[in-house]
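Coming up: chain A.
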Amino acid sequence: MIKLTIDGIGVEVEKGTSILDAAKSVAINIPTLCHDDRLKPSGACRICGVEVEGSDELQASCTTPAREGMVIHTRSDRVAAARKQLLELIWEDHPNECLSCQKAGECTLQDLCYDYGVEAEGFAPLKVRTPLDTSNPFYTFDKDKCILCGKCVRVCEELQGESAIHFVQRGHETMISHPFEKGMAFSTCVSCGNCVQVCPTAALMPKTEEKFRVWDIEKKVRTTCSYCGVGCQLDLVIKDNKVVRVDAARDGENEGMLCVKGKFGYSFLNHKDRLTMPLIREGGVFREASWDEALDLVAGRMTEVYDHSGSDAFAAFASARCTNEDNYVLQKMMRGIFKTNNIDHCARL
Partner candidate 1 sequence: MKTFEELIALKEEIIAGEAPDEIKIMVGMATCGISAGAKPVMQALKDCVEEKGLSKVKVKQTGCIGVCRLEPMFEIFEPGGRRTTYVDMTPEKAVEVVEEHLIKHHIIERYTIGAYD
Partner candidate 2 sequence: MENKHSILEMDYIERQERIALKNCGLIDPERIEEYIRYEGYQALAKAILKLGPEGVIEEIEASGLRGRGGAGFPTGRKWRSGYLAKGGEKFIICNADEGDPGAFMDRSILEGDPHSVIEAMTIAGYAIGASKGFIYVRAEYPIAVKRLQIAIDQAHGMGFLGRDIFGSGFEFDIELRLGAGAFVCGEAKALIASIEGKRGMPTPKPPRTNDKGLWGKPTILNNVETFANVPPIIRKGSGWYAGIGSEKSKGTKVFALGGKINRTGLVEIPIGTPLREVIYDIGGGIPDNKKFKAVQTGGPSGGCIPKEHLDVKIDYESLQEIGSMMGSGGMIVMDEDNCMVDIARFFLEFSVEESCGKCTPCREGTKKMLSILDKIASGEGVMEDLDYLQSLGNVIKETSLCGLGKTAPNPVLSTLKYFRDEYEAHVKDKTCPAGVCQALLEYYITEKCIGCGACKRVCPVNCISGEKKQLHTIDPVACIRCGACQEACPVDAIIKR
């Protein structure tokens, strides 16, 4: 174990722990733009620089391991001034569009600029906007709002294993792109959206049917994805009784990862084709009915069949897409009421 001092607090951590994590262990949050616990530290944004006594330079806390006896200041005037200056540099290259930006309120850059007192005025916004890349069906890419933190590139490479996007060009011209640069849809992208999930600004945004901002969100509901059997945990973001976005949950077994279906495949919920009323076939066509009528009809017919033909005349298909509780109740009805074990489902398919 290593002992050090951070902002006057004694900290003890294992060897190899970064200053960032050491600080976190005593509830000192150092701001970052490019850091993600799941990724190898990159040290790109430099916002997390801290003052280490005895060192001329500010040390990037995400990549600098804590060492015995270090005395660290995470919010000294020198640190704050450097952060402000770095943020100003980023901001200067960023469209001054917070008023109309959907990310406003959830944007890490905006939050940090606020925290460190970066003034919008005096820095000219970009005059010529690069057109939005809307080629992918599920998300957009706004090159001008990209701050090159590289999280998307690293998530795609290190976690998703696709390496569909890369840095191209050099220096100030550096940007995120992909081979041939024809638009995201023409890359090897599998649209998992795990890059969109980690983007600190509005560079990568999910396409949404309607505009909303963070303060429009009524609630976020933690649930389990309804597609494959991995059981990814996710948050449904709800506005006006509609899912407007899906966020991957970090604390599920999926650790913040989803696939294209889990992340973007929610709009069936509000689809106009949804069944909304019980339907009874009459003369070859369906007509709408009340629950009472439909349920009475079904209960009546079932009783009739049971009385005439007995248990063996019944069968039920349970569902691999319904809940445990739904399935339990169905088998209970078949077994308990109709005294048959003729229940099965498409587990085999």
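A word on the picks: all candidates are chains of the complex that A comes from, given by their letters.
Please note the rule applied: contacts are C-beta pairs under 8 Å (C-beta built on N, C-alpha and C of every residue); 3 or more make two chains touch, one makes a residue touch a chain; residues count from 1.
Quick caveat: nothing in here was measured; it's all calculated off a predicted structure.
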| item | value |
| --- | --- |
| Selected neighbour of chain A [touch, this complex] from 1 or 2 | 2 |
| Chain A - residues contacting candidate 2, complex | 41-47, 49, 56-58, 60, 62-65, 81-82, 85-86, 89-90, 92-93, 147-148, 150, 166-167, 169-174 |
